Every structure is written in structure tokens, then in C-alpha cells.
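Some notes on the structure that comes next.
The complex appears here without one of its protein chains, the remainder shown in place.
Moving on, here comes subunit A:
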Amino acid sequence: MASIASRRLAKELSEIKSEGCPVGINLVKADDFATWWFTIEVMGESLYQSEVHTLQFRFDPQYPISSPAVQFVVTDGRQSPVHPHVYSNGHICASILGNEWSPVLSVIAVCVTLQSMLASCKKKERPVDNDRYVRNAPDNPKKTQFEYHDDTV
């Protein structure tokens, strides 16, 4: 199993290195097959202009059958974007990271999806239940059963 995960990640990594990342997305570090970091920036007109956020991917040995654990990094002065689907601890409520994850999706596909999620945002605000969630949130966002209530943003 582990070999599938590492082979797949190796392949994704080599494609990133040879083809480069899409605009606004940059690889920060991918030293092993457990944790990768990317910076993500929304290009063009948007509420998040000139903000740069850091995304963390954590992979378990079942990747890509099971989804990666994706969240914004909120340590060392980095901040999570203020968005109705992003909690202040960096956790992201997006169906693609939960029950709509599909093994054909890739790390870059997730980055692009999250980028467009930010780009289409119309009002900068935290999720309504932010405080309650952050107080009790598990370390790994995959342990949270999100309810995907809103498809518009």
C-alpha cells in the first residue's frame, strides 16, 4: 500500500517539477511523502488580492484511495484566509476533501479547487460556528464530519 502512495506521490511531484504549478500556486517543500506545503495566491480581482496563504497536505499510506488531510498553515505568522468555509485554525470545509474525494484527483487539482473557492468568495467572514468548532477541533481535519451546507461559495 505504501508503495502505491509513494509511487503516486513521486509521479505527482515529478509532474509538478517538470510542468510547473498553475499560476498562483507554488511548491514550498515536499521533502518526504508525508507532508507537502504549497503557497496559494488568488490572481486577478478578488477579495484576497495580494494575500499569500500556505496550504499543508498530509498523506496517509492509503493515499490516493483516501483523501489527503488538507489545511491552511496558521503558525509562524502565517494565517488562514478569512472565508466562510475556512476556520481560523486552518481547517477547510470542502466536500472535495471529504465525501467527494476521488482517487483521480491530485494535489494540484485540490490546490486549484481551493484557489477558485477563494476567488469566488463574495464576503470575507468566518464560518458561523467558528469559535465552537475551533475550541473542540481535532488535530487532523479528516476526523471532522463536515456538513457541506453551502455550495454557492
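Remarks
Note that in this section a contact is a pair of C-beta atoms (placed from the backbone, for glycine too) under 8 Å apart; a residue touches a chain by one contact, two chains touch by 3 or more; residues count from 1.
Methods note: contacts and distances are computed from a predicted model.
The protein name that UniProt records for the chain not on display, among "40S ribosomal protein S13", "Chromosome disjunction protein 3", "RBR-type E3 ubiquitin transferase" or "tRNA splicing endonuclease subunit", is "RBR-type E3 ubiquitin transferase". Here one chain is not drawn; of A:64, A:81 or A:127, the residue touching it is A:64.
In the full complex, subunit A contacts the hidden chain through residues 1, 4, 7-8, 10-12, 15, 19, 22, 62, 64-66, 102-106, 108-109, 112.
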